[in-house]
Structures are given as C-alpha cells and as structure tokens.
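Below is one structure; the comments refer to it alone.
Heads up, one of the protein chains got dropped from this complex, but the rest are sitting where they should.
Residue numbering begins at 1 within each chain, and the chains themselves are lettered A, B and C in the order written.
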Amino acid sequence: MPLSPEQQAEIDALRSDPQPTLRTVAPGMEKHLYQARQVLDHGFVRVIDYMGDDAAICQAARVSYGKGTKSVQNDEGLIRYLMRHWHSTPFEMCELKLHVKLPVFVARQWIRHRTANVNEYSARYSILDREFYIPAAEHINAQSQVNNQGRGDVLQGEEAARVLEILKADSARCYDNYETMISSDGQAGLARELARMNLPANIYTQWYWKVDLHNLFHFLRLRADSHAQYEIRVYADAICDMVADWVPAAYGAFEDYRMGAVTMSAQMVDCLRRMLRGETVTQENSGMSAREWREFEEVVS
Amino acid sequence: MPLSPEQQAEIDALRSDPQPTLRTVAPGMEKHLYQARQVLDHGFVRVIDYMGDDAAICQAARVSYGKGTKSVQNDEGLIRYLMRHWHSTPFEMCELKLHVKLPVFVARQWIRHRTANVNEYSARYSILDREFYIPAAEHINAQSQVNNQGRGDVLQGEEAARVLEILKADSARCYDNYETMISSDGQAGLARELARMNLPANIYTQWYWKVDLHNLFHFLRLRADSHAQYEIRVYADAICDMVADWVPAAYGAFEDYRMGAVTMSAQMVDCLRRMLRGETVTQENSGMSAREWREFEEVVS
Amino acid sequence: MPLSPEQQAEIDALRSDPQPTLRTVAPGMEKHLYQARQVLDHGFVRVIDYMGDDAAICQAARVSYGKGTKSVQNDEGLIRYLMRHWHSTPFEMCELKLHVKLPVFVARQWIRHRTANVNEYSARYSILDREFYIPAAEHINAQSQVNNQGRGDVLQGEEAARVLEILKADSARCYDNYETMISSDGQAGLARELARMNLPANIYTQWYWKVDLHNLFHFLRLRADSHAQYEIRVYADAICDMVADWVPAAYGAFEDYRMGAVTMSAQMVDCLRRMLRGETVTQENSGMSAREWREFEEVVS
Partner (left out) sequence: MPLSPEQQAEIDALRSDPQPTLRTVAPGMEKHLYQARQVLDHGFVRVIDYMGDDAAICQAARVSYGKGTKSVQNDEGLIRYLMRHWHSTPFEMCELKLHVKLPVFVARQWIRHRTANVNEYSARYSILDREFYIPAAEHINAQSQVNNQGRGDVLQGEEAARVLEILKADSARCYDNYETMISSDGQAGLARELARMNLPANIYTQWYWKVDLHNLFHFLRLRADSHAQYEIRVYADAICDMVADWVPAAYGAFEDYRMGAVTMSAQMVDCLRRMLRGETVTQENSGMSAREWREFEEVVS
C-alpha cells in the first residue's frame, strides 16, 4: 500500500471539508478528488483539481454568456460533432491536475508529452524513498520476436525467478550505496544531486501533472493503446476511468472516434470500395506493401 | 452598457446557485465569477472559471500529499523565492478562464501570446453585432515624434472631431454594407465568411481565453506595461485587479519582481558599482550607447 | 503583380549567389528559394529558408552519427511507417520559413495554429500599403444552405456586381480616410496604432512564418481540405506544391495517410465488417446518427 497513515490522514482531511463555489462542479469527479488509486506495486494516480465539465466544452464552442448548454442531448451531439471533425480548442477548455507516483522509466516516456505542466519531486533537493518497481510474475515477458519494440510471452520458471532476483538485489544494493554515500555520519556526505546517479530506473518518483482535456486525450490514445508498454498503460487506464466519470459525453466520443477508430489510408479506402462492389482484392493488386496489407486485414476481418 | 437584459439574467442565474466542492476555493475570485467588468466602450472581461490559489502553487512546488501549506507566512516566502528565481512551473499549476469582448485590432495583439487556449466567436458561422470601438476624446492621440511605435499628445479641436467623425461614419457604412450583402431578402445573400472582410478592425469580437498563471503573468508584464497600446492595457489592468484578489501572494511577488522590477545589463551593473564607490560616470565612460544610457538614467534617478 | 521592381531585384540578387555549405541540401527546394508564388490578387508565398530533407527525418528517427540513410527505398519505407503510426517527432526535425502576404481575415485563421514562429509587419510602427483583396467573380458565393460555415453557389448578375462594388468602394474610402487621419500635413496626425482600426479585414498584411514539418502537415491537412475557406486553401495548396518538391517521400506519405485518409469510428468499422460479410446495413441498424451515416456513405460508395 503506497500511502502512510499520515498521508492518508491528509487526504481524509481534504475530503471532509466541502466548500461552496459558483464554478461548474462535475459530481462524477468530486468522488475521485484526492483519493489515491493504486497503480503497479507502489505507484498511484490522484486527482488534485479539475476545471470544467461536458457543458463547459459546449459553452466555449458556442462562446455563450450563460452555461451554454441547451439540453443534454444537444450537448452530446455537439461534442460528438466536435470530436469527429477534429475541433480541438473546445476540449482545451477543461483542465485536469493529477498527482502521480511512477517509476522513473515510465516518467521518461510520459514527459515526452510536452503540452502539460509538471512539478517533479527534486532529487537534487531531497532524498528519494526506497521504493522500486518490481514487476509481478505475470508481467515479466520475453523480448518480442516480431516487434523490436515490444514483449512476447511471459517468462517461465528459473529464468523468471532469476530476473526477479536480479531486479530486487540490484535495487537494494544501489539504494544501500546511495544512502551510504549521502550519509553525513562520520564523513562529509556526497551531494544529493550526484548520489542520485547511482539509482536505477525502476525507482519511484512523483509529480504534479496538469493538462487540458484535448492533450490528455492525445496522451490516452497513445498510452492506453495496446501497443504501449504495459507499465505506462496501466496509468493511462486508471486515468481513463476518471475521465469517463468527469466528462462522460466527451469520453464517449473519444472512445468512438479515437480509441476505437481506425484511420484508413487512401489505398485502403480504395480497396474497401472495390471489395464492397464485389471485387476480389489481394495484396498483389491492392497497391499496399505486405505490412500495410496485414494491418488492413486486421481491420476488415 | 455591453450586456443585454437576457445576458445579465443568465449571469445572475449562474451566480445564484453555489454548489459544494472538495476542490480548492479562492474566495477572492468567487466574487468576480461571471460578472462582466466593462472595458472600453463596449468590451468586457468576465471570469468564467479558475483552478488553484496561492496554496496550490506551494503544494505543487513541494509535491505534497495534502494542501502543502505550512503557514501563510511560509507560503508567501516560498512564492516570493520562486518568483525571484524564475521558477515557472509552480505558477503553471493555477489556471484562469476568461470571457472577453474586445475590438479586433486588440484581439490581433492578444493572440500573439500563443501559450493559451482560445475559442473565438466565428464570423464564418455567425453574424457579427453592430458594435465598434470609438475612442473617447481623451484617448485620440497624435503619432509620437520620439517613438515610432507609440502615441504623443492628445489631438485637439477640429482634428480630433474629424477623426471621430471618420471612425463613426466608416464603421456605420461598412456595417450597413455588410448587412446589405448578407441579406437574403430578394437576393441569394453573400456567404458570411466573405462578407466579414468588409468590416474594419474596430469591430468587437469575443472569445473564451484560458491560460495558466505563469503565462498570464508574462502577458500582464508586457500588456499592463506603460509602453503597451492603451486599448490592450485597459484589459490587462482589469485582469490585474482580478488576479490580485485571486492569488494575493503571487500577485504581490509579480508586482515586486516583474512589474516594478528593472533588468540591468552587465554594463549597467558595472556603472552602478562605480557610482556607489563615488566615481563620476558619464555616458562617455560608461560603455553604453546613448540610448542605453538614457534608459539607465531613468532607472537610477 | 504583387512585387515592385525593387523587390524583384532584391530576390534576384539573393538567387544569384550560391554559397557552399556542409548542411543537408534539398535540391527540390533550392529552386523555390525567395521566389514569390502569387496567391489571390495581391498575395504571395515565398520560401525564405529550410532545414532538413527526407533523409534528415530518418537520421533523427535512427539517432545516427552519419546521414542515417540506408537506401532511398529503405528510407521511404521508414517514413511511411512513421507517418502511419503517428510518430511525430522525426518530422519535427525539418523546418520551413516562409514569407507570406495575405489578407487580414486569412491571417486571423492562420494564426490559430500556435506551434509556429511569426513576425508580422507592424501597423503600430509602419503605414500599411493600399492593397485589398477583391475576390474574382467566380469566388463570390452565396451563403451555404446546408452548412452554416460555408459557401453555396456562385452569385450571379446584379447581386455579384453589387458585392464587388461595395467591397471596392468601402476599401478605397476606408484607406483614403486612413491616409487623411495619419497625415501630418497641416495637422498633428493621428497615431498609426489608432488609425489602423479604420481598415477593413481584406487589407493585406505580411509576415515571416516558421514551422516544423509535423506542424506544417497538421496545418495543411486542415487548410488544404475541401471544407477550408477558399481564401486560405489557395495558400495551403501553394505550400503543398513546395513541400512535395522538398521532402517527396514525406509528402507522399502525408497524401496517403492524412489528406487522402479517412478516420472511421468504432461504429463505422463495425458496419463495414458486417457489410463485407454480406449483411445489409442501413442507418437504422447501424448505431449511427443520420449525420454520421451520411458521412459513412460518402466514404464507402
């Protein structure tokens, strides 16, 4: 369990004191506020703040004086239209602030999404905790044989055991030595900004991360995708659940037009039309490479 | 008065219905929510939503589990430290959403600040209202003789009257012709996306504008500055008042370290030290150009 | 013709003086450098500088020491893979700088693309030229009846003539009055920053615009689209021609996977599969709204 009693007490205190506001309130999101949803062995995602809801998307799209909603049905139709036709600015009018605890190698992928605001725990200034990501047995996989950038089957038996042992032992030893080096007990003590270089990439860090809904959807489309690395996908999945409660209409449109959608190239659309007219289309007469044809077949069958 | 009774009624309705929330509430900002603060003759600025407060800046800087505040005094010290040392990311953790009505030539300056989210009223889709900015007599100035990019003295007498007359007459005629062209009364009616090209730059447009506090401070530093054009400065001044109520500690630090601050070049710092040691420094022995020396003298005298 | 003899002479001088460089050179783009390609009646697009070529995309994707190319065929395959799978960062490694002259109402759409660098001619500092966009007769259309945000048929006869007359007369009168107001002949002369508000949105402005290839493709996908307003589409079309000469492999991938591609929603993919299995699918049993169904039919038929 990633939270100490003191941390849980701080969260409980925050949740016990509702205040009146004139701003838009999203009841589905209020229930998530401050709660730590566990991800991986020591990580979590917590909603710290949010701005806007489904109606706020419509309000901005209509540039209106009041709430800008007409009816729930009308609003949902507008939101689906905006998503379908790649209107991005109304979705930017909602904002989400998260507190995330995550392994450094996951943080390094995550930070590549540049249109967001980040405050990370500083290992120059502070001492990192002894917390490392050690994968569960069912998530220790072999290198994929078909995709350089992916995993194959779950490792079995002795090999899996050896991997686990290595990860645990190296983490522990590196952290012991980190502590030894920064200790000022009987020595000067190495600067933290230097000592941290001895820590492996499965150590946990944490940050505050703030992002607008348009850019969050972009993040989720890439990171909740089946090709994303498992260790970042579980964070994206957790955030998906929260967003579905926060802006249900926008999230529904996102599922239909982004997550579950397929982009077909000019060649694919052409083949499709020929097939619907009854023509027999093969890779040879498709104008596609073998790889593209394989991707096409996955879509249509 | 820029708001119709219907618009005012919508605003009143929004202000009459407080909801409980677990999020951070900034009482100083709640009082501004939805209210239209008049700017220029037909423009306004309205706060539509906000995220965070002074404590949220500290909470993110400390990456803490709870509110992250220690004491008001501690927090203010931290905020001043962050501002003084150009830490930008904690200020990005606060967000502001405004509804602004403004002349097009002001909007064209404003939009140059790219790190913000915008939904503008569409003149492709909708018909613009007959509202034009006509300057008050005391804001009709001659071209500056010393600064190509600025104003000199207020115009007097006949010349001022002529300017006013021209602006009013051309606005009215252009709008009449805009209406004539789009009318479908006895004719097909010109497309709105084309007709709008006949409208001069003093017509009012409106938009939703969302920005984080760091980028808002950057906007305010440039646009609330005495060298900014008067017509955008009055918007920046109005926003300054709101921000001072929203995040008083951050705004105080902004005033001391940005608005009221002076950046001295390497040469200026050198001259300053020589002067404090009792040396007589003139432009000739300062290493500065005439222009830089003039700017230096303004600071130190 | 938009260029004066002096301007053409400056361009000719720039084109007459090749210099040796060790950087990547794209021969297809060298021929465009500095040339003004006319767009609309007084506008143009000119390539001022560029960085990178097709091979530079591969070099960055492979993070290699040398050119990073393997063979032209290999490179093209990689570029198509990157485009198909939404890898954006390698395309960001190419950069284009343009000088564009365009009507203000087009500039207002264009500037909404925020991830770019812009220096616009300043009407605070300088006097604008007397150049206005007056549409050719075949581009004066009625408001669309089916799409609020679009054009219908070309206007005919008297109505078209009336529109042209209005646009010309109002432009001329507004500019005459602009000149009258800023004149310092026998009067103080109104500040330029104020006088400009009298100028309608069809006046030409100009800017330097610099953008990376990924964001340029995003711009082109939206603005070279058939739903974009004609007056910005012609600029996008002109840029497409230049990009096709600059990075032919990347442009080809862009055409196949973006411009000519179709994104199908989860519902559309489902219907497609049913149709390919021989099922008769109608809007009623499709799970789509009437509007979505119409868009689907356009794709598959």
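The rule we apply is simple: a contact is a pair of C-beta atoms (placed from the backbone, for glycine too) under 8 Å apart; a residue touches a chain by one contact, two chains touch by 3 or more.
These numbers come from a predicted model, not from an experiment.
Chemist: Of A:Asn74, A:Asn177 or A:Asn285, which residue touches the hidden chain?
Modeler: A:Asn177
Chemist: Would you mind spotting which of B:Ala9, B:Ala137, B:Ala161 or B:Ala261 touches the chain that isn't drawn?
Modeler: Per the contact definition at the top, the residue touching the missing chain is B:Ala261.
Chemist: Just name the one of A:Arg130, A:Arg192, A:Arg221 or A:Arg273 that touches the chain not displayed here.
Modeler: Considering the complete complex, A:Arg192 is the one touching the chain left out.
Chemist: For subunit C, enumerate the residues touching the unshown chain of the complex.
Modeler: Here the touching residues of subunit C are 3, 7, 10-11, 13-15, 17-25, 30, 33-34, 48-52, 56, 59-61, 63-67, 89-90, 92-93, 95, 97, 99, 117-121, 206-208, 210, 212.
Chemist: Can you list, in ascending order, the subunit A residues touching the missing chain?
Modeler: Touch with the absent chain occurs at residues 103-105, 108, 111-112, 114-115, 118, 122, 124-126, 133, 135, 140-144, 148-153, 155-156, 159, 162-163, 166-167, 170, 173-174, 177, 180-182, 184, 187-194, 196-202, 229.
Chemist: If the missing chain were put back, which residues of subunit B would it touch?
Modeler: Answer for subunit B: residues 77, 80-81, 84, 86, 89, 112, 222, 255-257, 259-269, 272-273, 275-276, 289, 291-292, 295, 299-301 touch the chain left out.
Please note the rule applied: only the chains that are shown with their structure count from here on.
Chemist: Specify, for the interface formed by the sequence copies subunit A and subunit C, whether it is same or different in terms of residue numbers shared by both sides, with half as the dividing line.
Modeler: same
Chemist: Starting from the Cα centroid of subunit B, hunt down the chain whose centroid lies farthest away.
Modeler: Of all the other chains, the one whose centre lies farthest from subunit B is A.
Chemist: Return the distance between the CA-based centres of subunit B and subunit C, expressed in whole Å.
Modeler: The answer is 29 Å.
Chemist: Could you work out how far the Cα centre of subunit A sits from that of subunit B, in whole Å?
Modeler: Chain centroid spacing, subunit A to subunit B, equals 35 Å.
Chemist: As a quick test, compute the distance in whole Å between the mean CA positions of subunit A and subunit C.
Modeler: 33
Chemist: What are the residues of subunit B that contact at least two other chains?
Modeler: 118
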